[in-house]
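And now, chain A:
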Amino acid sequence: MNPLDYAYTVTFVLLGAAVLLTLYRLVRGPSVMDRLVCLNAVSVLLVTFIAVEVALRGDHAYIGLVITFALLGFIGSLTAARFAERRAHDRG
Partner candidate 1 sequence: MNAPGLVLIFAVAVLYSTGFYLLLQRSLMRVVFGIVILGHAANLSLMLTDHAITLPPLLTGKDGPISDPLPQAMALTAIVITFGVTTFLLALAYRVWLGDDNDEVPADLEDRRIGRLSEPEDSS
Partner candidate 2 sequence: MNTLLAVPVLVPLLGAAASLLMRRAPRLQQGVAVAALTAVVVDTVLLLRVTADGSVITSQAGAWEAPLGVTVVADPLSSLMLAVSAVVLLVVQLFAIGQDIAGLSRAMPQVFHPIYLVLTAGVCLCFLAGDLFNLFVGFEIMLTASYALITQAPTRARVRASMIYTVVSLTSSILFLTGIALIYGLTGTVNLADIAVKLGGAPEELRMVLALLFLVVFGIKAALVPMHFWLPDSYPVAITRISAIFAALLTKVAVYAIIRSQTLLFGRDDISAVLLCVAIATMLVGIFGALVQDDINRLMSFALVSHIGFMIFGLGLNSVAGLAAVVVYLVHHIVVQANLFLVNGLIRQYAGHSSLRAMRGLNTVSPVMSFYFFIPAMSLAGLPPLSGFVAKAALFQAGVGVGGWLVYTALAAGVATSLLTVMAVFRIWVRGFWGTPMPDMVEARERLKRGSHLAGLRFMAAMTGVMVAIGLVVAGAAGPLSEIAFIAGHDLMNGTAYIEAVLGEGAAR
């Protein structure tokens, strides 16, 4: 196992831990905004994962995914946040 492999392993472990921690907050909440923040965090982590995969596999196929996922994650989170805001206004 060369150092690069160690690096990958460490990376995956850290990212995996990050995902699990995010998951914890996602499920615990307590507020809607917490979840929303976590949603975004998960999507960024997913993109990060894919970026690591790109490096690991040396594969072009996933590069498109990096940008697209980033874009879509952004749009999704933003829409949801806007919704949350409107909701607040509705109630107010």
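We take it that a residue touches a chain if its C-beta (ideal position, glycine included) is under 8 Å from a C-beta of that chain, and two chains touch if they have at least 3 such contacts; residues count from 1.
These made the cut because all candidates are chains of the complex that A comes from, given by their letters.
Treat the numbers as computed from the prediction; the structure is a model and nothing was measured.
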Pick from 1 or 2, the complex member that touches chain A: 1
Touching residues (chain side chain A, partner candidate 1) in the complex: 57, 59-62
